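Dropping the structure in here first, questions after.
Coming up: subunit A.
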Amino acid sequence: MTPAPLPTASDPLDTVRMARLLLIEDDPSVREGVELGLRHRGHEVRTAATGEAGLAALREFRPDLLLLDLMLPGMNGVQVCRTVREESQLPIIMLTARGDDFDVVVGLEAGADDYIVKPARTEVIEARIRAVLRRFEEPGGGRPAVEFHGELAIDRSGLSAAKNGERLTLAPSEMRLLLHLSASPEQVFSRQQLLEHVWEYSHHGDARLVDACVRRLRNKIEDVPGSPRYIQTLRGFGYRFGPL
Partner candidate 1 sequence: MRRRPRPRPPALVALSALAAPVLGGCGVPETDVIAAGAPATVEVYPYPPTGIVLFFRSPEGRLMPVIRFADEAPDVPGPGDSPGVSTQQTVAELFVGPLENEREAGLVDGLPEFPFEGIARTAPYRDGGVEVTLPIDLRDLDDLGVRQVVCTIAFTEDAEGRTPVRLRGIDTALPPAVCDVDADAGGLPVPTDGP
Partner candidate 2 sequence: MRLRVPRPRGPSRRGPSRRGPSRRGPSRREATGGDRRRPFGLRARLVLAFLLVAAVSAGTTAALTFREVRNAVLGTAQDTAVSAFRDQVREVYFNLPLNTTDLVGTLRTIARNGRPHPWYVYAEYGSIRASSGTSPTSTVITPELRREAHSEPSGSFQRVVKDGVPYLTIGMPVVFEVGENTVMPTGIVLYAVMPMPEEQANVEALGVAARNGALPGLAVALVPALIAARSVLRPVRELRQATRSMGGGRLDTRIEVRGNDELADLARTFNESAAGLEHSVNELRQAEERARRFASDVSHELRTPLAGMLAVTEVLDEGAEGLDSDTARAVRLISAETGKLAVLVEDLMEISRFDARAAELNTDEVDAAETIRRTLEHRRWTDLVRAELPDGIRTRLDPRRFDVVVANLVGNALRHGGPPVTVRLGTAAGADGSAWLVTEVADRGPGIGPDVLPHIFDRFYKADAARTRSVGSGLGLAITLENVRLHGGTVRAANGPGGTGAVFTVEMPLRTGEAPA
C-alpha cells in the first residue's frame, strides 16, 4: 500500500524478548529472506515449506508465534490455521501475497490474529509480531483478578476466560479484545480505537480485523451469536461490552 506504513515508534526491543517464530512459507526466497531479516533482529526462527511440515515442526519447536503463508501447496494456510486453532491459542499472523480481500477475510475467520501483506519490510513484520505478543497491560491496579460478567468469568492476570465454569479457548486477539472491552463495560469503542488499542495499529488498520475477531469471539461466548449480549454492536459507532 502507498505510502508504505512506517514502523511504530521504536519500542525497546526487550519489551518482547527474543521470540521463537515458526515461518511456514513455500517460496524459498521469501522464506529465506524473512528468516534472514528476523534472525538478524535477534529472533529464533524455524521455517517450513509446507503446511504438513509446519504442523510437525510446531509440536517439536513450540514457537511463540506462527507466521503462516496462505498460499501453500497441499494443505493450504487456512486449513493449517484451523488445525492449529482447534487445539491451541498460539498467536498466528498470516502472510498474504495478494491482499485480496477474500483471502484476508477467510484467513481471519479461520482464526488468524493479524495479517501482513507481502512484500513487507522486516521492521513491519516485527512490529506486527510484537503487537500480537505484547502482554496485555492491566488498565487498573486495584481490580480483582477475576471478574464476573453474567456467566462469563474473566481472569485478567491469568489471561483466561471461562463461561459457566468452562474454560474458553481464545486466540490472543480474541482474549485481548475481550479484556479491553470488558475493562470498560458499556463504553463504546470505535473500530479504529480498537485497532489502535488491541492490535496496536497507530495508523489506519483494517476494520475487518475487528469485525472478524468480534464474530469469532461471539461464537465462543455468546448464547445466541445472532443476538449478542456481551459484545454488542452500536450501529455507526462501534462495539461495547454489555450492558448485560
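As a working rule, a contact is a pair of C-beta atoms (placed from the backbone, for glycine too) under 8 Å apart; a residue touches a chain by one contact, two chains touch by 3 or more; residues count from 1.
Here is how the candidates were picked: all candidates are chains of the complex that A comes from, given by their letters.
Note that this is a predicted model, so its numbers are computed, not measured.
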From 1 or 2, the one in contact with subunit A within this complex: 2
Residue ranges of subunit A touching candidate 2 (in the complex, touch as defined): 1-6, 27, 29-34, 36-38, 40-41, 97-101, 118-123, 125, 190-192, 202-208, 211, 233, 235-238
